[in-house]
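Structure record follows, encoded as structure tokens.
A single protein chain has been omitted; all remaining protein chains appear in their positions.
Note that the chains are named A and B in the order they appear, and that numbering of residues resets to 1 at the start of each chain.
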Amino acid sequence: MKDLAIGVSGINAVDNPGPGVGVARSLKEAEDLNARIIGLAYDAMEPGIYMDWVVDRSFIMPYPSGDGAAYFDRLAFIRDQQGLDVLIPNLDAELPLYLKRVGELKDMGIATFLPSMEQFKLRGKDKLAEVAERMDIKLPKTKVCTSLDQLIAAVDELGLPVMVKGSFYKAYAAYTTTQAVSHFHALVAEWGYPVIVQSIVSGEELNVIGVGDGAGGSLGIVGIKKISVTALGKIWTGVTIKHRPMLDAANRFIRELKWRGPFELECIVKGDDVYLIEINPRFPAWVYFATGVGVNLPARLVRHALGVDQPLAPDYEAGKLFVRYSYELVTDMVKFQQAVTRGEVG
Amino acid sequence: MKRPYEKPVINKLRSGLMNKFGWSPAYARKVRTAIDGVSVDELCGQFGSPLFVYSERTARRTYRQMFNAFSTRYPNVEFGWSYKTNYLQAICALMHQEGSIAEVVSAMEYDKARLLGIPGEKIIFNGPHKPMAALEKAVVEGAVVNVDNLDEIVDLETVAKKLNRTVHVGMRLNLDAGIYPQWSRFGFNLESGQALDAAKRIARGGRLKLNGLHCHIGTFIMDPQAYAREITKMVKFGYELREAFGFEMESYDIGGGFPSKSRLKGVYLPPEVAIPGIDEFAEAITHAFSEALKPGDFPKLIIESGRAVIDEAGYLITSIVAAKRLADGTRAYVADGGVNLLFTAFWYKFNVELDREVGGINETSVIYGPLCMNIDAIDEGIQLPPLKRGTRLIFSPVGAYNNTQWLQFIEYRPNVVLVTESGEVEIIREAEDITDIQRRERLPKHLELKNGK
Partner (left out) sequence: MNRLSQLALSDEGFVFDPQTGDSFQVSETGMAVLRALKEGRSDEETAQQLVADFEVSLEEARRDCTDFRGQLKNFGLA
């Protein structure tokens, strides 16, 4: 294969890491792709910009919150200058913009492999009941609230403690009604309505990463358990597992919803019961874990997006360990200066 | 050869904000030299600054898009132009020309519609305050009156008795469509049975007949499904009324509240992405409506159009009268128009365009209005290159709610002009002068000052 220019965002490998560096590293390891990684960054201090063995060239992007036209102008500029065969957006905030203008990307000759807008909306926590039903797994008792009265009624009905969640982001445990009310106000102020109240299910927190082919088929899935997490709740050590009911549920997720593109499912497992907690419509930051055990999902996604034949998804072994570690690099100020003044590094 | 000048700027790089495009001229700056082909310079030269400018072309185009979105999906659709959104005569007339009837919420708005030549039967009279005289006039003239409360039922029965005839009325409902805050202060609550009780009361009175239902679930609603839930509940209730009292619902008025492409403060995504298109609303509403109706029933679907139709047609041109630096180093500009003219600045972050290309690095800047009050800030964190006095800032969209909610406080309200479809510029509201402010005042004899003493 000729060399492929692949745009990857979320190269902020910081204490709350984006998935970009893991995605880029996975692509680099797939030798058949000959991947040249174009990092798309939002800040001159994103570590990926400086990791030149993973990211070949980086560009500062206008914020996706701004004018979509400016964002796409910038993509066109990068394509003209560097080539841009495939794009893998990895941040939640970017997805609505990409999904809304996915046709334009195609016209620009940039391949993507993203969920549809309808699938994307299913990740809303007010929609999880529908998804859980289609996956044939359980959902912790859930109430969708659009007023304080409803919240209080929901807390009464579910019984304390409860989780109080924003429809897309943030979740807090509440042990008293007063706490639930204050979380409710905080979530409404930041994310608006609705707010979701969920009973707390105790059990093992297990996760699945995967990619669906959009026609009900799987490009690969890997199940893991987080052994330890950081203060921000991000995985630090983990282990691959094979919890059959959960992996079956993940395959049903792919099949029933005809999921297209990457995803992460967060579940709680109690015996054979699997509860759905959250769907992320993108790769998680620990995506390299799957690559490390032989299931290189970013590379498989790229091949599939380009219509390149590849073997069926490989299996993986349970009991492989994931250890994240910190490491430092020292470089010259020049790269930083370039990122600031030119918006390009590399 | 001298180089073009831009004002000197130094920005400190801060972690988390090191994005070139936060400052870049090419990506963050928008320039508008003309509105519908008429130059901003010419407009201000002739009509002064600040200046409200409406685009007739945009207003008509937006109306037609919205009307078509509904009328191509359901055979019996009527739009009621929401006067409170913008009751400048020219704007109302334009909406009526497009085929809209009038939706008014006060005696004053009712008078406005009548003065414009709109017959009573083309007026929907809503709102919680309908004085007896206005109510009687509306009934006599055949307006659609939507009852808001029990006292109003009594008033309407009094009118019916006086006229010695049966009067047809609509009922304002409030219901849970999953929208917060639920507007329960208007009309009768559906879920609690209050609405049914009111209908019973109307049937028992014998002088009024219910022939329509009205509801309005809120404002700037971003979820099309909320309207679907609303209309499903309304239709179900309509059939209950037929069953129980023989009232036949000829129309369902689902209100308005559709969002425009305004950017609400605190919403991260741009409106083009965050706000569903009008087709999505039309699809959800007409689909739910058809599902809920019995076969062969095609009651009128009334939409109260307002913000979604007119907001994007309106611009406010202002001029920078002073540039200053705040104590913390932030750049601040004083514009000749502020929240006195842009009431919606309290919840929107406007699109801000400059009237010329300006070079240089952007700085985080604040735009203040002319009022001597701290609240008068139109934008408290915008990336702008250093601007000269006299530079014009063009704010949009401002067509909804500003020309009805603007304040007279300490300033004169400026000219409002319409750029017509043929490119002419017409004044549709003249700038005020001191006589407008003083005309209604009376100075008692003993307070008259002699020689300024």
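Keep in mind that, in the parts below, a contact is a pair of C-beta atoms (placed from the backbone, for glycine too) under 8 Å apart; a residue touches a chain by one contact, two chains touch by 3 or more.
Bear in mind the structure is a predicted one, so any value in this text is a computation, not a measurement.
The omitted chain makes contact with just one of the residues B:I361, B:L384, B:V398 or B:V419: B:I361. By the touch rule set out above, chain B reaches the unshown chain at residues 2-13, 23, 325, 328-329, 360-361, 386, 388.
In the full complex, chain A touches the hidden chain at residues 333, 336-337, 340-342.
By definition in this document, only the chains that are shown with their structure count from here on.
Taking each chain's centre as the average of its CA atoms, chain A and chain B sit 39 Å apart. Partner chain A is touched in their complex by these residues of chain B: 13, 15-22, 24, 27-28, 30, 178-182, 267-270, 272-274. Those residues of chain A lying in contact with chain B across their complex are 42-45, 60-68, 70, 73-74, 93, 96-97, 100, 144, 146-147, 192-194, 339-343.
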